[in-house]
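Moving on to chain A:
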Amino acid sequence: MTLNYIENIFKEEANKNIPLENIKNIKQKAINNFLDQGFPTRKNEKWKYTDLGFLNNRKFIFNPATTEDFTRNELKELNEKVHSKKFGVMLLDGKLTYSNLPKDINVQNISENSTFANNLDLDKIINKIDDHSLTSLNSALSPEILHFNIPKNKNINDPIYFYIASSGINNYCQQPRMILNCEENSVVNLIFRYVSLKNESAWTNSVLQVNQRENSICKLLRIQEQKLNHIHTDSINAQLEKNTSIKIINIDLGGNLVRNNTKVNLNDSESKCNIFAAFLSGANQHIDYHIDVNHNAKNTSSSQEIRGIANYKGVGVIDSKVRVDQNINKATANQSINNLLLSKESEIYTKPELEIYSDDVSCSHGATIGELDDDLLFYLQSRGIDKKQAQSILVNAFINKIINMIDFPSIREYLTDSFSTLLSK
Partner candidate 1 sequence: MIEIKNLTVTVNNKKILDKLNLTVGNGEIHAIMGPNGSGKSTLGQVIAGKDGYEVASGSIKLEGKNLLSLTPEERSLAGIFLGFQYPIEIPGVNNAYLLKAALNAQRVSRNEKEIDAFDFMTLIKDKMKLMQIPETFLSRSVNEGFSGGEKKRNEILQMLILQPKLCILDETDSGLDVDALKVVSSGIKSISNNKRSIILITHYERLLKLVEPDFVHVLSDGKIVKSGNKDLAHELDAKGYDWVK
Partner candidate 2 sequence: MANNKVIENIVENKYKHGFVTDIEQEQFDPGLDEDVIIRISKRKGEPEFLKNWRLKAFSQWRNMKEPSWQHLKYHPINYQDISYFAAPKNQKDAPKSLDEVDPKLLETYDKLGIPLHERARLAGVAVDAVFDSVSVATTFKEKLSEAGVIFCPFSDAVKKYPEKIEQYLGSVVPQRDNFFAALNSAVFSDGSFVYIPKGVRCPMELSTYFRINANNTGQFERTLIIADEDSHVSYLEGCTAPMRDENQLHAAVVELVALDNAEIKYSTVQNWYPGDENGIGGIYNFVTKRGDCRGKNSKISWTQVETGSAITWKYPSCVLRGENSIGEFYSVALTNNYQQADTGTKMIHIGKNTSSTIISKGISAGFGENSYRGLVKVLPTANNARNYTQCDSLLLGNKCSANTFPYIEAKNNSSKIEHEASTSKISEDQLFYCRQRGLSEEDSVNLIVNGFCKDVFKKLPMEFAVEAQNLLNVSLEGAIG
């Protein structure tokens, strides 16, 4: 997939499918940005452990000629699932196919709604977040830019489920793009589930943006369980205003090559973020978490609790950076990263970084890599539990620290089972 190839695709798409001139301009900027940088390689420090240079030698389709056959069983099942939720949204191959949202919450496709688009600072909303070339690629080629607005004072307790599905057509790259705007005093609870319908070799390149206005609260749970032949790259980008909080939980079980970028900017005082994440990287999987938390205002706080497991020939990467800008008083940040290596061939790379330019801070991080505690294993075995089960108990205990942060018992249970099943394979 040469850059030329992508440029040509863009030209075709832009002429055919983008009706709005200002969107066209934004997308042009984005594609230029992508073409300047190309696919990220290990020469870029942020991609040191995940080199996407191989994409140059692969060919992906960005807009398949035919839509998927909706009668397919997998899809039917998925549709039923989404419909059964009180609030649910479904995206298939980056396009909105279903939405049942709480009252007053509306969704707009910026690419098609000119009056709506004209009221937005598109350059800022879309292009300013392009911190690596894959978000630019998404900006340029995503078929729909979906803008969800949570209005002022709206407090939604029931979770909204987003099913982001890849049809899994061979060599197809889907690029979902969602922007979430949380207005003043709103409270929202979102669950994103990334799935794929077929196990062909496909690529999901997703971008989710969260803009939080004053006093808003956002809880975001992302569960990625795509098929094992899939490449999954996604970016969560959150911008927080005064007195806001965001809680992000990332769970990654699927995918062949997975890269999650989570970036939170604490842009005003009293904003805080809590990030939790857990992955299990099994045979031949490669899962990479890249987290950036930027303290850009005083009295901001952040915490991170991340747990990675690598099994068989799995590779796990956690690269997390906290940055405190100059003249930021009273910033507190904690990072805790723990990794388990379960087999001889598994590998873990971790890099907890602090970049501090203010003195009135309290920042700390801790990172560990190890195997299961022999003493604990022995203890359990001495109580008559066989080794395999003892291991599973300990791994569960390890992962529960993250799973217990999820508000919904049924999901907790589901994930605990999923981890166990994958581990017993």
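Per the selection procedure, all candidates are chains of the complex that A comes from, given by their letters.
Definition applied: a residue touches a chain if its C-beta (ideal position, glycine included) is under 8 Å from a C-beta of that chain, and two chains touch if they have at least 3 such contacts; residues count from 1.
Small disclaimer: the values here were computed from a predicted structure and weren't measured.
Colleague: Of the candidates 1 or 2, report the single one touching chain A in this complex.
Modeller: The touching one is 2.
Colleague: Spell out the residues on chain A that touch candidate 2 in their complex, using ranges where they run on.
Modeller: 45, 326-327, 339, 341-371
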